[in-house]
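Just one protein chain is left out here, and the rest sit where they should.
Up next is chain A:
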Amino acid sequence: MDFDLTPEQQLLRDSVAALGRRFGHSYYVDKAKAGEHTDELWAEAAKLGYLGVGVPTEYGGGGGGITELAIVSEELAAAGCPLLLIVVSPAIAATVIARHGTPEQRTAYLPGFADGTLKCCFAITEPDAGSNFHRLATVARRDGDDYVLSGRKVFISGVDESAYVLVVARMADERSGRLQPALFVVPTDAPGLSTTKIDMEIVSPENQYMLFLDDVRVPADALVGGSVDAGLPALFSGLNPERITVAAMGIGTARYALERASSYVAGRSVWGRPVGSHQGVAHPLAHAAVQVELARLMIAKAAHLYDAGRDVEAGVAANMAKYASSEAAVLAVDTAIQVHGGNGMTTEYGVATLMGGVRAGRIAPVSREMILNFVAQHVLGQEKSY
């Protein structure tokens, strides 16, 4: 058993961290509050190949895996810049296309994922189905050489800054007539596709949308994998990378909060001693640090299993990592705010700004309750509860 990163992974970690620090949390917050995107950081990370680390080299990517992408996601967040679109575009969409796209789809999209010039968001969640793909009401039907999509989606991240959206719909299997999940690459400016921004109480430069598909017509080559049979495996292939990179982003945010808190309590002296020398302050921070490190171990394990092609084991580990990360991140940020006293809620000290993001992490992209359902069923062998 080896807990060390390779020298290349370590250098990637150091390099991404240095880039992230150059931008920093105030850049992220300023962009969020101005209603702008972190385009400069995205472009720089893209140019350096950090966003395309996992794309195969034959399409111009780095040829790494989810381990490397998780490093990128974590280190940017640890510098105060958690980029949710990393979870969506390179982690989900690029993986789905790389593993299940047709050769034409790979050629069309992967070079853009490799150099980060292409952003593709992901639309699965629906108002009446959540993320339960058996209940999705968005349907696709064949019409001549085209497919026509109808339905609505909710909590879709970054539609406004993406050229494409990977839509999960259901379509009738030609042989059995049963509805199966099918994934379509849909241009975000396709006729019939409209959006409504959802106002969120999260300090984030990335926005959430309702997505309405009103007879959106796409050509046959928009169907991922070229067949309805590709739908389910394609969908599953995107979910583990999503959980692992979102867990990495959450734990990076937690590290940022703990670093800010540690430096604050070490530097603030009241009655002659730094407040961090008091156990009432130090123990909660130490407790959070333990939870954060445990979650990081699980993230590393999940990424390792995924990159080794052990998808079933990776599924369990990725869910556990996501659960552990979101719990640890909420704890770390909450503790960091508490030890700052009143300063914890100011904009200046830059920790309260993290609260909405980590709190949302207990709900999205998969809620802690759904993960506990998964663990109860698949690890503990209990009957499915829903």
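The rule is simple: contacts are C-beta pairs under 8 Å (C-beta built on N, C-alpha and C of every residue); 3 or more make two chains touch, one makes a residue touch a chain; residues count from 1.
One rule holds for everything that comes next: contacts and distances are computed from a predicted model.
Colleague: Select, from "Electron transfer flavoprotein subunit beta", "Aminomethyltransferase", "Glutamyl-tRNA(Gln) amidotransferase subunit A" or "ABC transporter permease", the UniProt-recorded name of the complex's unshown chain.
Modeller: UniProt lists the chain that is not shown as "Electron transfer flavoprotein subunit beta".
Colleague: Considering the whole complex, which of A:Val53, A:Ile66 or A:Leu110 touches the chain not shown?
Modeller: A:Val53
Colleague: Have a look at A:Glu68, A:Glu126, A:Glu161 or A:Asp307 and name the one touching the chain we're not showing.
Modeller: A:Glu68
Colleague: Considering the whole complex rather than only what is displayed, give the residues of chain A touching the chain that is not shown.
Modeller: Residues in contact with the chain left out: 7-8, 11-12, 14-15, 18-19, 47-50, 52-53, 62-64, 68.
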